[in-house]
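Below: one structure, written as structure tokens.
Every protein chain of the complex appears in place save one, which is left out.
Up next is subunit A:
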């Protein structure tokens, strides 16, 4: 255990481990306080940052926060570290690394990604302001593809989320129609099913696949079930485009989700074999979010942002099409208010991008958090500027299945309009053939439309 010290205003501060130093250096958030890891004072927080700035990046390779022997995520991080890619920054401290990131160009950031570990990027994020997190993330482009291409410059994709509390096909179809007519769905058409039963998941997969095939929509579907359910369904010939899983940053937290790296390996191989993509072979979809390791009592004394970044090491092993942090979903015991949720969103996006992931966000909050639709607008705007690959959209911003608020299809239209962003190119071309694009490249507000047959078919069924 290394000891780190710094003196601030004549007061001497001492941190007895790297994990304690990282936690104390983290911006204020309720989850770290709940875990007993937060800085004891504002002065101690800044003192921790001074000490953290002096830590060499190589320390993170020699001093694992969670023991190598007992955690497969630690083993994954250290065993796959690319020393050659790391070389340009190998001699730097965390403080010097911050300045290098701010000055570097996009290609340099892409090249160094395999040499970075989650702990390094989490550490440097703690020295960065919100604007720094935007400025650096904006330079990184991670492009992935399945039937549409995600992450190109000047593009913003959306997940269309037509959830229904009983998975009623007509209700889902109605919400699907609503989203498509508002130009949404190029990242994925993704449903959180009300149950994880294979039959229910299969029915929804068939419904989505039917619509995608019938209208030749260049997108992919996903019914967000447990990875073992997907494996089972793939073996039975179900039309699985993307394999979904929630993941976290420690072996024990992943165990609480019922997953192991071995299970993910198996699902990844199975999905690749289906060859359902047309323009690319990225077949995985992961969701993450700060607080999950703490709520599973599996954080090992590591602060919630650092342990979240470790989940991205799990994700990047599988070249996913999409990764999103569900940033305000769990509640105020982890992220108290709009200010904490915004900070976490920017940190997660920055860390994921630096590690080479196609990062998107579910910009969301629950009603017991101190946040509202203005916080969503603020987050959307900053994440749009930061170059997020995609955002999750729900009808009117209100998810009636999961009982939380997220961005709306209208919010995505706003973001594309004010920042001049366009949908994924394949999807944009499809919107044009369907008569849904106006002269300026925006989404036309249509009256009667051929797509309304989607809802008609399900209502008649």
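By definition in this document, a contact is a pair of C-beta atoms (placed from the backbone, for glycine too) under 8 Å apart; a residue touches a chain by one contact, two chains touch by 3 or more; residues count from 1.
The working rule: contacts and distances are computed from a predicted model.
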Answer for the undisplayed chain, UniProt naming, from "Ferredoxin-type protein, NapH/MauN family", "CRISPR-associated endonuclease Cas1", "Branched-chain amino acid ABC transporter permease" or "Ethanolamine ammonia-lyase small subunit", is "Ethanolamine ammonia-lyase small subunit"
Residue touching the undisplayed chain, where the options are A:30, A:144, A:158 or A:306: A:30
For the chain that's not shown, point to the residue among A:67, A:129, A:153 or A:456 touching it. A:456
By the contact criterion defined above, which parts of subunit A meet the unshown chain? Give residue numbers in ascending order. 30, 33-34, 162-165, 168, 170-172, 174-175, 177-178, 331-333, 336, 366-369, 372-373, 394-398, 400, 403-405, 408, 410, 413-414, 416-417, 442, 445, 447-448, 452-453, 455-456, 459-460
